[in-house]
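The complex appears here minus one protein chain, its other protein chains still in place.
Letters A, B and C name the chains as they come in the text, with residue numbers starting at 1 for each one.
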Amino acid sequence: EDDNSDKSSSAGEKDSGQVVATPGADDKTCDITQFGGEKIDLKSATVGFSQSEKEANPFRIAETASIKAEAEERGIKLLSANAQTQFSKQISDVQDLIAKGADLLVIAPLNSDGWGPVLRSAAAKKIPIVTIDRKINATACKDYVSFIGSDFIEQGKRAADQMIEATGGKGEVAILLGAAGNNVTTERTKGFKDQIAAKAPELKVVFEQTGEFAREKGQQVTEQLIQSNPGINGIYAENDEMGLGAVNALKGAGKKAGAVKIVTVDGTRNAVQGIVDGWISGVVESNPRFGPLAFQTLDAFTKGEKVAQDIVIQDGAYTPENAKADLGKAF
Amino acid sequence: MTELALKGAPVDRARLLRLLQDYGVYAGVAVLLLVNIALTPHFLSTENFRTQAVQVAPVLIVALGMALAIGSEGVDLSVGSVMALSTSLLSLYLGYGPWVALIVAMLGGAVIGLANGSLIAFIGVQPIVATLALMVAGRGIALVLLPQLKDVRDPGMSSLGSGDLFGIPYLVLIAAALALAVGFTVKRTTFGRQLLAIGDSRPAAQLAGLPVRRVLILVYVIAGVLAAIAGVLATARLQASDPTSLGTLMELSAITAVVVGGTPLSGGRIRIGGTVAGAVLIQLLTATLIKHDLPPSWTQIAQAVVIVLAVYAARERGKR
Amino acid sequence: MLSVTGLTKTFPGARALDGVDFAANPGEVHALIGENGAGKSTLIKVLTGVYQPDAGEIVHDGSPVRFQTPLEAQHAGISTIYQEVNLVPLMSVARNLFLGREPRNRLGLIDFRRMHGEADEALRSLGLRVDVKRPLRTLGVGAQQMVALARAVSVDARVVIMDEPTSSLEPREVRTLFGVIRMLKERDIAVVYVSHRLDELYEVCDKVTVLRDGKLVHTGPIAELDRLRLVSLMLGREMGEVSGEGVTKFTGDHHAGREPVLSAQELTVRHTLHQVSVEVRPGEVVGLGGLLGSGRSETAKAIAGALPPDSGKVVVAGSAVRTGSTPAAIRAGISLLPEDRKAEGIVPGLSVRENIALAALPGLSRFGLVDDAKVDKIVDTFMTRLRIKASGPHQKVGELSGGNQQKVLLARWLAMQPKVLLLDEPTRGIDVGAKAEVQGLIDELADEGLGVLLISSDMEELIEGSDRVVVLKDGAVIAELTGDDVTEDRLMHAIAAAPESDAELKTVAPDAAAIVAPGSAPAPVSGPAPVDKTSSGGERDHD
Partner (left out) sequence: MTHTHTERPARATGSGPSPGKGASGKDTDEAPLGASRAERLSALAQQHGALVTLLLVAIGASIGFDTFLTGDNLENMAVSSAFLAIVALGMTFVIITGGIDLSVGSLFALGGVLGAWGSQYGTLVALLLPLAVCGLIGLVNGLLIAKARLAPFIVTLAAMLAARGILLAITDEGSNTYLVDEKSFFASLGQEKLLGIGVPVWITVALFVVGAVMLRRSRFGQYVYAVGGNEDAAALMGAPVARTKIAVYTLSGLCAGLAGALNAAWLVSGVTILGTGMELEAISAVVIGGTLLTGGFGFISGSLVGVLLLKVIQNVINQIGSLDSAYQQVVSGAFLAVVVIAQTWLGRRRRMM
């Protein structure tokens, strides 16, 4: 049978590239004089890229591929390192990149806090840093230049909106949490719960267990859940993989498609296909194709132009209405 | 009269302790079942038992191989990575039909086991490090072979994952059959006896002319193949090959199941029945914590406490 | 000094001690004897806090005590050599000697210089010359036993307990040991002495206590009992039945075949063996003689494939055997009863039954499945034939008494029906009754056409049992005694006559040399050094 998920990562598809959400003028900006560095020619510069996790899930694959493709297209020398989900390793990785002579850094942080040593090393050499996907808790335009990424709280809120719509704002929902201690988890949870509390007080969150962002774990937890809470109306999975695991569990338990509403975050092809098949009610996109925007920002910055400190991208959403049509946009 | 009392007392106490040691883990399972029946809504249903049995099957299969490794005074940390490798191989070769893929996946496990066993038996590397090296490299190889999660849409695989025979899921049947086979191997075969002797006193086994190297290599090959089978079953259940996360921390779950089941880590003794009960105990514990929706902090602490209690009940006594 | 009353200790399945009374008095050497499994070691372990008694009272220095750990017993001035060497093999000889009472400098750090010097002296005064910095495990069992002795007597103890200290010792070392014991006695120290070598008891002991099946059967001055009476008390049989027990049971001559069944040719192992050649013909018992560390055990191990030789050949019944592989040697019909039964012999966690069947398993299986009926039969046969004392075939071997463990091992090898049997100290730690049985068995086996290579530090056993004795020194063959030359005198002569080699380790200290001659009157003790010196070590303990 044809399986299209393995040839999905197509960073070249510009039409699905990221769009900045609010290029508003009120946003804080940063330029090279403010930052205290010197102009350089991006073309001849070395860019260091630190990836936080193995390129083994669709999100990370697409993210790294997008960065690499863009660097190649622009003819920029790219050094990369992968922290294999170990924060200590990511700190050393970035320091290694600096020691190896990176002039600019693009970091996909595993964690928001704990970047002191890296920021100190970078500051000593005035190396501009752009963080993608997750933010670093530090001072923009001083410790780093810009953050490019989604607003995870917002993602949670939008997922809540979808859940409210799917369930009609009544009943019981469960949350499949991401890995514990991870700020993506924290923020996607917070946004979701806040929105539910504000908009649909009759919708109750009755169950929150971690699925560790993995499909298998998502499936196992859901299997337990549907037995202890047979009346559950909706499941909010903080990433697609866990959501797909939940679908597996529901199938295994003999439930019908759509009997339990599932809302997930990310926008992988499999999940969007799930909407088409009727198992998933909605997917909030979290676009991983950071390459173009990241290099655009670095380019502008190194030329001395102003860049926004917070470049929040506009994430799309997949719903039963657009899923079929937008399937090609999914990663 | 006093003499009688004197005679009887210590022996009886010792026997009682030994009973507890031998059956402590079963008692633990019973307690957890009772607690759940009393406190967990909708616990007493065939569906629920089915879920628990299906979820525990892969862990149990890995634990069976682990029990052999531990019985030989070793340990196999690479099992989780072998599961990942087997799922990668399975996906890659599914095009040639499920049987071919299954055999290739098992061969993959056997090769890793052979590498483990050779490092341990021929070079004399300590099991924990030898298998640690293959744990790291194994998952790397799995990811090189299959760099990302891939859906498995094979009808054979999907019926393996969710089908059943007379109402008993295939997964459970396979796990039970393997448990019986391994139990039989330990109890009744020459290999089993030799394995225990090697685990108890390697120099003595060596001097008694036992084929120490062959036995050790076989142990790790079996552990590898069992882990590969578990990988295949997990894949069938998930309907996808996920070499990144499949089997992570499996080594710790398996070791816990084995040790909680009363097999000492010092080798020379293997309890397969206990291992089954140990795996079930851990599964029930996890299920209980999830069903009651406890926060992760609680879950971890509760697991720690139960593990210690279970091992305490099953601990080796009488040694001074 | 140290006394117990009504001591009882029960193990699951065995009552090891049953209301035993026992007292050790200052300046008195008290022998503790009994069959294997009579409870001697258990008594000692209960006395010194290894085990806790189920009932009974221990009085030390006039007040009741109950030691929780061996350490407490040591602090109370009880120093013990436990049966089976109990030292740490990976640590150096000196560290073993001084563990827990290392000399320290002003900073509280260990003064290795002093420690090594003192360790060297302590051992040298016992006639043992080894580099005290090498790991203990590189020493033979006998030498390790001497280290344990040095450790025990070098603390400032009031009671010294020795559980079979001579089981691996040569006559020379035994003499040294006796010298030490006499010295302890003079210093008004109470000595408890366990041994299966009855002759020794008469030499050094004042009193004797006999245990049987965990019960006290006799206690009194040893001079009042003759040897026969002692044996009959131990075995619980009438005098008439036992007359003759305790003397070797060898008949002497066997009818050897002509073609050697085993021929080891020019075995060489670096630093250890130098072109050692030994031949054994079917039906012949060949003894390997030599001093402690002369390479007898190594020779046996090299033949049995447990020690890969650098060069040399082993031929069994005409065909060459692959060296350096135990399975190959066993397949060829060579069986080795190893010297270090605790570390290399028994598999402690397995049952008596499984231990006996272990080596023979492939022959007792079909398609890899164990044939339990066959196993039971063999186990039954040997448990009866060797009179193995266990609560049943399913008892763990680790729980048996030392002598019974040895019998289990013998059974393991006899079950293999070997062509050649290499016996390294086969009667070590075996009681008189069993010893006679084992010796009779060796004879019997030889008569059945088995080739036997016998290593024994019991000179009498070696001489009586062997048809021929090959004498080793420093890992090389220096003489071969045949026919009428097989006498203790000749053997000692051969050993002494060989030119002194320059090997670092085996030089015999001049004062110890005098002790070597057997049969001579108790030799002068090698100076009061060990105790004296080490008592200063004891004082140092507190700084």
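Just so it is clear, a contact is a pair of C-beta atoms (placed from the backbone, for glycine too) under 8 Å apart; a residue touches a chain by one contact, two chains touch by 3 or more.
Just so it is clear, the structure is predicted and the values come from calculations on it, not from any experiment.
The hidden chain, counted over the whole complex, makes contact with A, B, C.
For the chain missing from the display, the contacting residue among A:111, A:296 or A:319 is A:111, taking the whole complex into account.
Which of C:12, C:26, C:117 or C:236 touches the hidden chain is settled by the complete complex: it is C:117. Contact with the omitted chain, checked across B:39, B:100 or B:305, is made by B:305. Counting the whole complex, the residues of chain B in touch with the unshown chain are 75, 77, 119, 123-126, 128-130, 132-144, 147, 252, 255-256, 259-260, 264-266, 295-305, 307-308, 311-312, 315-316, 319-320. Listed for chain C, the residues touching the missing chain in the whole complex are 50, 69-71, 74-75, 80, 82, 86-92, 95-96, 99-100, 102, 104, 108-113, 116-118, 120-121, 124, 129-135, 138, 151, 271, 502, 504-505, 507, 529, 532-533, 535-536, 539.
Residues of chain A in touch with the missing chain: 51, 54-56, 78-82, 84-89, 91-93, 95-101, 110-117, 120-121, 137, 179-183, 185-186.
The criterion applied here is as follows: only the chains that are shown with their structure count from here on.
The chains in contact with chain B and with chain C alike: there are none. Inter-chain centre distance (chain B to chain C, centres taken as mean C-alpha positions): 43 Å.
Look at where the CA atoms of chain A average out and do the same for chain C: the two points lie 72 Å apart. Taking each chain's centre as the mean of its C-alpha atoms, chain A lies 36 Å from chain B. Chain contacts: chain A has no residue touching two or more partner chains. Residue positions of chain C with contacts to 2 or more other chains are absent.
In the complex of the two chains, the chain B residues touching chain A come out as 40-43, 45, 47-48, 51, 55, 143, 147-151, 153-154, 162, 234, 237-240, 242-246, 287, 290-293, 295-296. Interface residues of chain A, counted against chain B in their complex, comprise 1, 3, 5-6, 54-58, 61, 180, 206-210, 212-217, 219-221, 223-225, 227-228, 230, 241, 244-245, 248, 251-253, 270. Within the complex formed with chain B, the chain C residues making contact are 8, 10, 12-13, 15, 50-51, 54-55, 304, 306, 326-327, 329-331, 336, 338, 343-350, 354, 357-359, 361-362, 365, 368-370, 412.
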